[in-house]
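Removed: one protein chain of the complex. Kept in place: all other protein chains.
In this document, chain identifiers A, B and C correspond to the written order of the chains, with residue numbering beginning at 1 in each.
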Amino acid sequence: MTLLELRALLPLLLVALTIVVTMLLAGFCRQRRLLFWVYQLGLLAALLSLGGNLDLQASGVEVTPLLRIDAFFGFFAALFILVAMCVGLMAAQYFGRREHLAVPVEECYVLLALCLLGALVLASAQHLAALFIGLELMSVASFALVAYPCGAAPGSDRLQLPSLEAGLKYLVLSSVASAFLLFGMACLYLQSGTLAFTRLSLPVDIPAAGLLPLAGLALLLIGVAFKLALVPFHMWTPDVYQGAPTPFTALIATLSKGALVAVLLRYLLMSDALQSEQIAAVLRVLAMLSILVGNLLALRQDDMKRLLAYSSIAHLGYLLVVFLATGQADSSEFALQAGAFYLLAYSLTTLAAFAMIGTLSGGVGESRDYRLQRYSGLCWREPVLGGCFMLILLSLAGIPLTVGFIGKFYILAAGAQAGLWWLLVVVVLGSALGLYYYLRIILVLLQQDESVRGLRYHSGRWLIYGLTLLLVLLGIYPLPVMQWLPLF
Amino acid sequence: MSLVLLILIPLLGAVLVWLAERWRCGLARGLSLVVLGLEALLLWQVPHEAPAGGLWWLQFQTEWLPVLGISWHFALDGLSALLLWLTLFIGAVSVLASWRDIDQRVGFFYCNLLLSVAGIIGVFLALDLFLFFVFWELMLIPMVLLIAIWGHENRHYAATKFFIFTQASSLLMLVAILGLVFVHYGQTGVMSFDYGDLLRLQLAPLPAFWLMLGFFIAFAVKLPMVALHTWLPDAHTEAPTAGSVLLAAILLKTGAYGLLRFTLPLFPDASAEFAPLAMGLGALGVLYGAKLAFAQHDMKRLVAYTSVSHMGFVLLGIYALNDLALQGAVMQMLAHGLSTAALFIIVGMVYARWHTRDLRELGGLWSLLPRLSGFTLLFALASLGLPGLANFVAEFLILAGAFQRDWPITLVALFGLVGAALYALLLVQRSLWGAAAPQAKTHDCSAREWGILASLALLLLVFGLHPQPVLDMVQRPVATILAERVMPNTGGTDQVVQRESREQLP
Amino acid sequence: MTAWMGWIPALPLFSSLVLLLLGGRMSARLVTLLGVGSVLGAALLSALLIAGFVSAGSTAVSVMLQPWFSSAGLTIAFGFYFDGLSAVMIGVITGVGSLIHLYSAAYMAGDEGYARFFGYLNLFVGAMLLLVLADDFLLLYLGWEGVGLCSFLLIGFWYREPANGYAARKAFVVTRIGDIALAAALLIMIQQFGTLHIQTVIERAQLEWVATDWPFWVALLLLGGAVGKSAQLPLQTWLPDAMAGPTPVSALIHAATMVTAGVYLIARTQGIFLLAPRIMELVALVGALTLFLAACSALVQHDLKRVLAYSTISQIGYMFFALGAGAFSAAIFHLMTHAFFKALLFLAAGQVILSLHHEQDLRRMGGLLHRLPFSALCFAIGCAALAALPLTSGFYSKDAILLQAYGLHGGSLAWWLALTGAGITALYSLRLFLKLFFGEVVTEPRPDMRPTLVVPLALLCLLALLGALIPQPLGAVFAPLAATEVPAAVHGAILIMPWLGLVTGALLWRYGRGLRQRWNDSALARGWRAGWGFDALYDGLLVRPLLLLARLNRKDLADQPVQFVAWLSGCAHAWLSITQNGRLRRYAAGIAMGAVLVLMVVTL
Partner (left out) sequence: MESPGLVIPVEHGLLFAAVLFCIGLAGVLTRRNLLFVLMSLELMLNAVAFVFVLAGAVHGNADGQVMFVLILTLAAAEVAIALALVVQLYRRRRSLDIDSLDGMRG
């Protein structure tokens, strides 16, 4: 391994170092504040090293056959590190409010960093083995995070149950999906003899020989689709979202999906999987189903976290438009940018949404009640917070002057350029459905309800304000990000 | 720079008004009037004519997102100026109309009102399609809030329906805009959302038709065209008075404006092909709206359905594709804005006194509130197109123009005049005449109310007897819109008017 | 002369504006001064104008006052055209109008809407003057709609009574059906000539339309407009109901002036009608049928004002008949005399009604001859003129119509109907007179002889008797008719016909009590009384279906698909939610099934 490669790999190494340090600290010096700072500084260092690597990223460096450090990696890695930092902050605040419940918060930083490392590996993977390692690194850590104890008072175990249930469901189902993914990899490997992302040269007409790689690709897609929560592999999403501690729900919703998006984009761009009409058809069906089913499920959902789960299903469905658009030579460049921007917009908005939910759920201490009715009249009790909530929802709905709009704009643009008109019609339909439930929440926020009173929310406000500000700023002037979008 | 200020003033004003509520209760109302007044002053000092040979009185352009070819491009011509004046006037009227109605969250109310006005002004000024779309969406959110917070009983349903209808249709428009942009990209290799660039585009018939349809649907929902109109009665009925006034008087006009500014010039041939169907739908709307208005018991709903009928005339006029009808359509936008706003204000006043809008429970207003009744009568007559009032000139021009283009459809629309008589006189008969409702609190118009209604009435009368300034103002824009198309002349032989304006440009 | 022509409509219009805006705060005296004075002023100006016009040799004058608007080559102006026809019309309007105004000052005294009444009435006079003076079809249309509006407002003047409101609405809507025909005619003119200047249109029509279908259609549509306004078949049903308005209104609007606007319109556009002989025949036929049907209806009415209303329809039918026959000047002549005697009849009826405490039912009247002698005199003169007895103005005009019509077309079906109608007219005139003034006293009257009531009536009596002597400067307007020989027998029949009616009537009154009784209850009489069932027909054919449709579709059919989609989405949400039952094994099965599905898509 040359020095150059080491330098290119520095962000990953720094994150790995953070893991080791936090783990050791968690073992010997249980000071949550210290751990928090170590975690954040470690990630900051990784982010800075990423900035220092811009020249390498521009030219692209292959570190072993497994990883490739390039502009694509640079963009996604920066996004993931920032997301992980935000989640760390959310976690600190979330558990800070539950200090009296004696939750062991220290380990979560280790797990968060592990997740991040997995995501970084995925962002740079150009080999199925790297994909596998990154994915499992992320998954195994996130099992633990989902099941993370989040407020079991010494005498009562009741509160622990939802996260435990969510953790187990996530673990079992995710393992099943991993098995599918691995089977797919094995099939591809059996066919081509290599695990690198390469052209599969799928035969156009399908003799028996073409069946194996196609089936392999399909199984691979199933595994990925599970992680992305695409219909019909979406059923775990609401339960896990609801059960997991809110900061880690945010992690599942943003980081773990984002990393999969990154690796799938790279895979689709490097292989010719989309040349196969069958694979494109599968993606198209998954997209349409996800958009429609996700939005329909969210329609009258009363639990805020489940609602966001369903809406994230739909959002990933929108994102699939981009994947399909990469299949065409003339639109793949733009589609990649569209996907990257959309992921950014989605992550930013989702983080803000979960930060909001986390803050609001902390009002009465141990409450884990996310029913919409709790937010009734928020705009009048807490105008600024309520206003932020409204902006976040508008961003999710894709209304102009929020980053969500620019994201949706990119999706539609990519689809229009690739001529995926029918899919766009479904996107429009789904958006219309989506408007219903986002507006429904807004109306609840605006209700003149005096029954919910006296809740004060202190911690976590500034994070929400910051994220919301960013969300609006990027909605009005997204140029800086646009210029930074990766070209493959 | 004036153009930017035109949008910035109400935006900043909105924030200021919101904050003003904290300092002193009631300050918000006066302040919003001041903001609108400032805006009017600003518009006043803009040169009211184009530099020699040009269409635009004033232009402003600066980069926004050069990566995608998006810029801040605003421009003002006679058509936009006319609609801006209408917007400012109606804005002021709705501020005044809600002076006493709104007693909760006053600052936020006027904040939303001004935001909506800002969005509408943006729509009338934007010449970059992306920018246009942004404003198009932006004007709706405050409007939805106005309905959802200060509306009547069924407000959430109405707000949701309004929101979904308009947003979903405008997403279709966004898809169409993108389609257009990428066709342009394919032909020139340059990404651009600029109106001028896209105007020069040569489109194959089939894509042109589909893209045109995307634009058309968005505008038709807002207009509203019959069959896509069902959000309107709910939204108008449930909105607070000021909201109904804004909705009916200006928000609907953005649909017509969009058709005039974008659909017709961007897709001249497809529009010409589509014209018979659109005219038919317009005529159908005239009749259907009148019929539904006639059937209503709720006074406000009745007025709401009259909008469907009147805007049917606008659609008919726009797709008649000749000067006469287009000028008539613009005139109708103005006249309908004034007369319907007045009717909604009156309904609001009646509701404030009676706490009912049910025509079966009302009656005999004339003996109790002669002044208000006189105004009601006048505006009902305006609504039925009485000569001497602005609506008549508009409807006459539309019919005269449309008749030259397609006489059978125009004859059908003509029956709308009978329909208008039916509903307008029903309104008069049911509410003003008959035995007096007993439980009434009888105080006639206050000076404020009188002032609002009198100014609206005066304008209707002035434009009814002397519409020339309006017609002159829009004459050039209309001619420019029509210069983009193949225009069959009255003789029936198709005469191709070359697209001069396109070929002159580099 | 032309400089102040604009003041003639402007005076009533201004006064109306003032009255409507400020009337509530004015004293009754001031209102009277303003309301009556302005119309009197207009009458004086008209007299001066007409005098000047006649002395200047009756040449038509065109005055452009002010452009209205011009758009894309179409220019519309507020302009007046003054010729013999307009002269007659403004003479009638302002002359009869000021008499009726004077009468109204007494009739309406003490009503709470006194100022409003004069406001509307003056608005009407102004609009009517605009109508007859207009040099442009659109200005004519403005006046046309304006008088319709005033008619609506005045019929519904006593707004507390719901029936009045309904009658008002009916009047407006039915006439508006005619109006759209007129509007369509205007649209054709614009399309063909690009102008609505009346004289230009007629000139160009005579040049360019000679061998085309256009005159047929335009004349037909103009006729449609005229038929609506003038309450002719098939749009006659509104006029009897319009009697709900105050009696002076019936006299001015629904007898003397507004309802004759249709006659004016056809006379004004005779240049186009003459190009369409088939429509001329239609006009004559419509007139003749209407006059006959309405005369029959007038024969059996129980309501005093409804008798007069049907008689008005019938007399306007004569005018249409004359117009259709080509006897234009006879039609206008009859228009004028009819204005006199019908105004007289209405005002006299008003006096009777006032005296009888607003009783209008003929069955509760009778024997008033000695109690209300002045009214009896007025009625005698009016009925005589209506029945066209010699030496009254009605005699000359109706005679002229029947003679000239025979001279032009001979004894067509229409002509015979008109002749028979003359007999029936005399019959119902007599019936009315006898019912009012003979027989037993049913209601005791309280005579009302205020001078403002009496003077107009006296003047109108004079006019009804001698009005035929007023010369009409129509020579330059209508082409003179070719002199034709009419057989003496025909002449005789025309002269005898009213007497025939009178004699029949007298005999029936004297000897036929039982017959009358039976006749009154017969189905035919009931049918006639209900206006030949036109109301029921329209009710069943148009009104009810429309109302039913309105009621059925109150919820808006177009909203149903939307509701359906909303409902469907709700259902889909419910179904899909069932799958999210929280069972791990079910979720795993979902994944497995999805996998099978994907594999099937890929491999098949």
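In this section, a residue touches a chain if its C-beta (ideal position, glycine included) is under 8 Å from a C-beta of that chain, and two chains touch if they have at least 3 such contacts.
Quick caveat, the model's predicted, so the values are computed rather than measured.
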Displayed chains contacting the withheld chain: A, C
Options A:126, A:301, A:431 or A:468, residue touching the unrepresented chain: A:301
Option from A:36, A:80 or A:132 whose C-beta touches the chain left out: A:132
Options A:46, A:71 or A:171, residue touching the unrepresented chain: A:171
Among C:443, C:472, C:553 or C:577, residue touching the chain not depicted: C:577
Sites on chain A contacted by the missing partner chain, in the whole complex: 129, 132-133, 136, 140, 143-144, 147, 157, 160-162, 164-169, 171-172, 175-176, 178-179, 182-183, 185-187, 189-190, 193-195, 238-239, 242-243, 301-303, 306
Positions on chain C where the hidden chain makes contact: 577, 580-585, 588-589, 592
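Here is the rule we use: only the chains that are shown with their structure count from here on.
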Overlap residues in chain A, where contacts from two or more other chains coincide: 436
List of chain C residues in touch with chain A within their complex: 569-570, 572-573, 576-577, 579-580, 582, 584, 586-588, 590-591, 593-595, 597-599, 601-603
Partner chain C, residues of chain A touching it in the complex: 168-169, 172-173, 176-177, 180, 206, 211, 214-215, 217-219, 221-222, 225-226, 232-233, 235-236, 238-239, 278-279, 281-282, 285, 293, 296-297, 299-300, 433, 436
Contacting residues of chain A [partner chain B, same complex]: 380, 394, 397, 399-401, 405, 409, 412-413, 415-417, 421, 424, 427-429, 431-432, 435-436, 439-440, 442-443, 446, 477-479, 482-483
